[in-house]
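Removed from the display is one protein chain of the complex; every other protein chain stays in position.
Right after this comes subunit A.
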Amino acid sequence: MSNQRQASSASQVPHLSPAELSYLYTSLSLPKSSIRPDGRSPTQFRPLTAETNILPGTNGSARVGFADGTQAIVGVKAEVEKTVLSNETVDARSEFGISEDRGEQEGSAAVGGHGSWVQMSIEIPGFRDDDALPVFLSEMMRESLVGAVGSAEASDMTGGLKGRLVINKRWHWRLYIDVLLLSQPLSYPLPLLSLTTHLALLSTKLPKLKSQGEEDPFFDDDWAVAEYLYPRVSLSSAKHSARSPFVRPPVTLLVISVGENIIFDPNREEIAVADAVLAISITRDSEAGNLKLLSIRTVDPPSRLTQPGIPNSENVNMLGAVASTEDVAVLNPATGEEEVPGVWRPRRGGVKRSVIAEMVKTVLKKGGVGEEVLEGLEGVEVS
C-alpha cells in the first residue's frame, strides 16, 4: 500500500535518512548559489543521447536516453478518420442556454479541430496502463499539446496542432502517440517523456494530400514528398535567422523550488527535499519566435512523505546532555515555519508567488532555459 502511494507521488522516495535530507536541503537552499549533489548549475540539464526516425513503421519516432540509463521510445501513428458532428450537441445548445459555449466548440470542430483527435498512452514497466502515474502523465502532456493554439499567420498551423489535423470539413487525422519507458522510472519520468515526445512529433510526417477541397482525401503514396506535421525550416531560411521562427510542439519542464532557489531538471534525490514541484509547459507558436507559457501544474512533492528528524531538545536519550542554547528554532524565510537548523522536517508543499514568478521568468526570458532546451532539441538531426 505504501509502495503504491509512493509510486503515485512524484517519484519513489530514495532511502535517505532525515540527517541526509536536511544536509541536501541546506546545500540546495544556500542563498543565491545552490550546490547540487551532481555539481550541475541550477539551470543545467542532465546529458542525454537522442535519435529520431528509428521505427520505419511509424509516422514519427524518437528515442532519448539519459546518462543514468533511463530510456524512452515514442512512436507516433496517424490515421484518417471521418469527422462526426454529433447531433446531441446541437440539441443541447437549443435546449440549455448554459451549454452554448460547448455546443459552439463542437460545431466548429470541423474547422478548428478537436482535442480528442490526439490520443496519448504511456507504458511504464511495473505499472498497469490505468494506474495513476501513467494516466496523470499522459493527460498532463496531452493537454499542453492540444491546448497550444497558434497565433501565427502561417496558413498551416493556425489553430495549433488541432488545426493542422483537419483535412477538410468531413475528414481529419487522428494522432496516436505511444510512449514506452524502457526502464524502471529512476527519477520522475516527466522530463524524459516530454523531450522524447517533442522529438517524435518533430520528426512526424503526414502523406501529402492530393485531393482538393471537400473531396474524399486521397494521398500521394510517395513517402519522400510527405510533409512534416510541424513544418521545418528550409536550409536557406535557416541561414538568415539563427533560430527557427516556426511553431514547435510543447515541452514540459520539471522545476523544483528549494527555499528561495529554483532548480531545473531535478534528479530523484533533489525532488525528495523539494518545497514544491512544478511542471511548466512552454511552446514557440508565433513567427516572432517568442515563447509562450501553456500551463503550470503542481506535482505532489514526495518530501511530504519523508521521516522527520528529532531535535536534541525533544530527544529523550539526549536529555541533559545538551545545552538548551544549542538548538533554537528559527523562522525559515521560505516556508514561514519554525525550524531547528539541521533537523529535517517534512515539507508541507506550498510555494510563494514570487518564486513562481521567478520560475516563469527564467523559463521564458530571451536566452533563458526554455529557449536553450528548444534549440537543443532542434539541433537533433531529423533525417
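Here is the rule we go by: a contact is a pair of C-beta atoms (placed from the backbone, for glycine too) under 8 Å apart; a residue touches a chain by one contact, two chains touch by 3 or more; residues count from 1.
One rule holds in what follows: contacts and distances are computed from a predicted model.
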{"item": "Candidate names \"Exosome non-catalytic core subunit rrp40\", \"GPI ethanolamine phosphate transferase 2\", \"Exoribonuclease phosphorolytic domain-containing protein\" or \"Dynactin subunit 6\"; UniProt protein name, chain not shown", "value": "\"Exoribonuclease phosphorolytic domain-containing protein\""}
{"item": "Hidden partner chain, touching residue among A:Ser27, A:Thr83, A:Ser121 or A:Asn168", "value": "A:Ser121"}
{"item": "Candidate in contact with the missing chain, chosen from A:Ser22, A:Asn53 or A:Thr70", "value": "A:Thr70"}
{"item": "Contact partner of the left-out chain, one of A:Ser17, A:Gln184 or A:Gln307", "value": "A:Gln184"}
{"item": "Residue, one of A:Ser61, A:Ser144, A:Thr283 or A:Thr362, that touches the chain absent here", "value": "A:Ser61"}
{"item": "For subunit A, the residues touching the chain missing from this view", "value": "55-58, 61, 65, 68-71, 73, 75-77, 79, 121, 123, 125, 128-130, 176, 178, 180, 182-184, 186"}
